[in-house]
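Pasting in a structure now, in structure tokens, and then I'll have a few things to ask.
Missing here is one protein chain; the remaining ones are kept as they sit in the complex.
Let's look at subunit A:
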């Protein structure tokens, strides 16, 4: 039995899955001031009818870290960087960094050492002023040789309790992104620790002793005990849970799919290429700061069931604001939901209120058009046509839905265009491009049943709206596979092997060929999976192999090989 828990912005959902079936589910309001209350209520609701000793694993998806970041409530962090020559980074981090002397180059050669004695002295001075016990360390090309970053971290341990490392959080090139990851990782650590303790208490109070996992933005889950040192990766897991939920519901298939999650305020767009969700190219942005945190590529447009409908300069606008509930539910302003009710696509609340609010809009529109018509009847040909008959609430509802669909279509077009514009670095990919052309649409979320069919017609694509979508996020969390990514970089000339994510640097590497490095990478990944106590059956996927001949002194002997492997995101199995 698997227990999934999704703590969203509005609702906290819990599901219990047993043998490919959802046997219990509950939806409770999220209690923002004291999250544990809502979590407790949802847990109690699903656990009511089952034996807690049968729970094999609990997986949690939470907005704790997301909210801390969005509300800018993270703690102050002393940020130490080793930049060497290059771009000026004075203004690109949330705080002015503390520059340490030293430089490691692109081959991982330490050109200039950082003196650890100096680091200790500087740290004492800096910490005296900031008063924080949180620090972060990031060095340019730390992923090509983590040695300097690690020795600085060791020196800082005299002064700080919590220190995050850029190259331990990501093995990919991009020093500013790794630095941002490290900074926010330390900044959210206190709040995450408190949350972890609360959840553990809530579970043990209910006699659940199964392993506790937490969902990451890349759609994988890892043990809570491990993630306590990498809390930044649990930010922005909402979209990940949705994407996994879609996958678990078995609705995607192998074709190129556009998935839409239409909530109250926004529509989240994700793309599925050959049945696999696309990831962000380099990582997710934390506020305005691009980070190295891997995540599904999800783009939001401001259209949801409760998007407010207004008339601006004589034109109907839908969203991006959400003011209150729909008029049908007693709100003051009409919404997209009201239009769907009037069209008969949805049925909730008071239909009469919905119709009245739209008729009000019709009157305003007609008044505007008539005035415009008097000024210039030629250019307002359409307006004239509209004026000839009395506009009904139904007419307005159609206009509203059309407007909403246009915005969604525009959003989809931009996401698809961006996907097809990803940089490619080899001739073969330019000559034979692998272009994403949407073949189907899958729609989930509260507004899916009422708006979904119209989207299909509008875009002229087949649409699927899965039934069990209401608690898709919790299902996704419960069934999430584990993910780990490792980078192995080998420089055969210098006999150097580096695995930055594990802080490994070996100077006696004898590997010479790409196949050997791939094997080594797989071994390292399996070892790490065992260390974390993960499911052994998951297959290791090779993400990329870069294998370059290195010529020095006009002879081709040596190679630079970089291999990335991962446990791929996905679900343990499908549910019915």
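A few points about this structure:
Operating definition for what follows: a residue touches a chain if its C-beta (ideal position, glycine included) is under 8 Å from a C-beta of that chain, and two chains touch if they have at least 3 such contacts; residues count from 1.
Note that in this section contacts and distances are computed from a predicted model.
Not shown: a single chain whose UniProt protein name, out of "Autoinducer 2 import system permease protein LsrD", "RNA polymerase sigma-70 factor (ECF subfamily)", "ABC-2 transporter family protein" or "Histone deacetylase", is "Histone deacetylase".
Interface note for the absent chain: among A:11, A:80 or A:103, the touching residue is A:103. Across A:19, A:131 or A:549, the residue that sits in touch with the chain not pictured is A:549. Within the whole complex, the absent chain has one touching residue among A:23, A:95, A:111 or A:542, and that is A:111.
Listed for subunit A, the residues touching the missing chain in the whole complex are 83-88, 92, 103, 105-107, 111-112, 140-141, 173-177, 282, 290, 421-428, 430-431, 546, 548-551, 554-556, 560.
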